[in-house]
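Comments concern the structure below.
Heads up, this is only part of the complex; the chains shown haven't been moved.
First chain written, first letter: the chains are A, B and C, and each begins at residue 1.
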Amino acid sequence: MTELLSGSDLCLFRGDRCLFTALEFALNTGELLVIEGPNGSGKTSFLRGIAGLLEFETGTVRWSSKRVTDDYQGFRADIVWLSHKVGCKADLNLLENLRFESGLRATDEARLQAVLERLSLSRLTELPLRSLSAGQQRRVALARLLLARARIWMMDEPFTNLDKAGHSLVEELISEHLADGGGCIVASHQALNVDGSTRRVSLQ
Amino acid sequence: MWTFFHKLASPPHFYDLAAKFIPWFGVIGAACVAYGAIAGLFYAPADYQQGDAFRIIYVHVPSAYLSMMAYMIMAVSAAIGLIWRIKLSHAVAAAAAPLGAWFTFLALMTGSIWGRPMWGTWWEWGDPRLTSELLMLFLYFGYMALRAAIDDTTKADKASAVLALVGAVNIPIIHFSVEWWSSLHQGATLVREGGPAIETGMLYPLLAMIFGFTFIFGALLLGRVRTEVLFRERRANWVRKLVLPEGDHA
Amino acid sequence: MNQPTLNMPSLSSGFLSVVRRDVLLAWKRPGDVLNPLFFFAMVSTLFPLAVGPSSEELAFSGPGVVWVAALLAALLSLNSLFMSDFEDGSLDQLILSPQPLPMTALAKALAHWLITGLPLVLVSPLVAITFQMPAQTISVMMVTLTFGTVSLSLLGSIGAALTVGLHRGTALLSLLILPLAMPILIFGARTVSLAAADDAVSAGVYFLAAYCMLTLTLAPFATAAALRISNE
């Protein structure tokens, strides 16, 4: 069990407000880190900060014992980000979108097909994404996670718009990923039932 | 050396230091301008071609020169802010832009007022000097519009800094590219090989005006940076101490 | 578990993916390609209409009008360069992909040129003919337009990156870009006019080529920086 990611002395401002100060966190391989807190407590901002999309006021995030800022490109190859938004083109169909992802991440066609099977999306490959329902679009976003082969999954409210089957699918995927030696950071208001050790960070 | 800059970049220190400089700049500037104005308007000989119309030079040239100077200050402080993450220098850039725009505007106005008797037209499309000055005004406007469009100060700082730098790369290009077109405008008069091509009776007031304008610009800039700093640091303790009456800052 | 380095794509694969995706998107909604063209055509017909038709007049102002129309058509299409990526969350994904961001920015600008600039260059002779431009002038016009539109796409990508997410439409973007684009316009129109007068054009063409090279080397970095900032 090695350390994947850790942060120390983190402090974040949004506008005038200080969301948190002196926050610490650590994530090891095979672990799940759950970020909790009521609405507006800063979960999304925290995740964006770790990913380098926002700047922390103070503090450093370490990845494989380097500072993230020292090898940001390497770090980016090792994380994959599931946000509120789907992050795919509404005018392209499923296959075209995922092929594009493969190009960015250097994965192959066989893996793509396997992922489609796994998420039971194979039936929807022809429709442009904008015609899919809210929940179907979320599943496409999940496909990116599986495609990317990154060790660190960062998920912001992964259960949004998913039905019960989708909910347990996500839990299953996370469990498998942890068993496989990956790590996962999740911000969610809903309970997670996952095999693997869980850490928590609470914001308020 | 490094600690000096570090200290200078600390907002409260800068705030106090600027307060000490402003009156000096203001007094020197006012004195130079007073001398330049009186000497230029009353004592300098009338131009043998232009008569008294030439006297607008005493406003035109200083503001034209400051319009470029202000851009340089803005671009350099934007670069410093972007590279070394010094917030104070973003404040300087933000404060310099409207001043620069004003001086650009002044140069355009006075130039075009001057152009009326000289060239028989307020404005001449396609003259390189005129056009590049106008483009510079647009660059300032773009900078300020971008700033105004972004609510978040830190984000506005960074985004506008990128724009200021891109614009800085382009200023020489704008300048030289429009030179392609033949110019009505005066060539270099002051700074050129073989010394200034202007009578000393006209020259000294002009130099005084240039210095005076520069110092006044300095005073205005420092004043604006002070307000900018005060606003940006409105949550900091030192500002509270400054603003709230004694014993009221919990 | 997989090594992180496994994920690192080759530069060219990532670059091509982005170009291919954007061209594919344009293919799916051909309006993106056709609209700037129609706009180009319309503006160049509006002017003669508004100014009044007199054929020496027209021949004289032809190069200027064609260039302004091209500039405006390019400006108009720039607004959407990063906007849809920003709105659907793809921009987060592009920034977080292991691809160097300046490469991605370059790919986006290239795709933009392929979609809007290239068709414009190809269609410009048609417009030129309505202004009674002679054949050798037309070839000069196409060369200058090529360099000019490439530079515009690259400069425009900076502006688009700076304004993405501000929902200000094209106006702010134009304000930022026009001062930078002005030398292109002046040189472009001027060179075509010179060609029409059978004068030497090489200086103008060299200038445009040099400007194009300059933007090609610098713009991707500025765009990448701007994207990171705008996406905060």
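Please note the rule applied: a residue touches a chain if its C-beta (ideal position, glycine included) is under 8 Å from a C-beta of that chain, and two chains touch if they have at least 3 such contacts.
Keep in mind the model is a prediction, meaning the values are calculated, not measured.
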Assembly formula [one copy per chain kind displayed, counts for the whole file]: A x2, B x1, C x2
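Basically, only the chains that are shown with their structure count from here on.
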Quick check: which two chains are joined by the most contacting C-beta pairs? A-C
Distance in whole angstrom between the CA centres of chain A and chain C is 35
Approximately how many whole Å separate the CA-defined centres of chain B and chain C? 33
So which bits of chain C are touching at least two other chains? 232
Which of the residues in chain C end up touching chain A in this complex? 1-2, 4-10, 13-14, 16-18, 20-21, 24-25, 28-29, 84, 87-90, 92-100, 231-232
Inside the complex, what are the residues of chain A that reach chain C? 29, 51-55, 64, 73-74, 76-81, 83-92, 96, 100-106, 128, 144, 148-151, 180-182
Residues of chain C defined as touching chain B within the complex: 158, 162-163, 166, 168, 172, 175-176, 178-180, 182-183, 186-187, 190, 207, 211, 214, 218, 222, 225-226, 229-230, 232
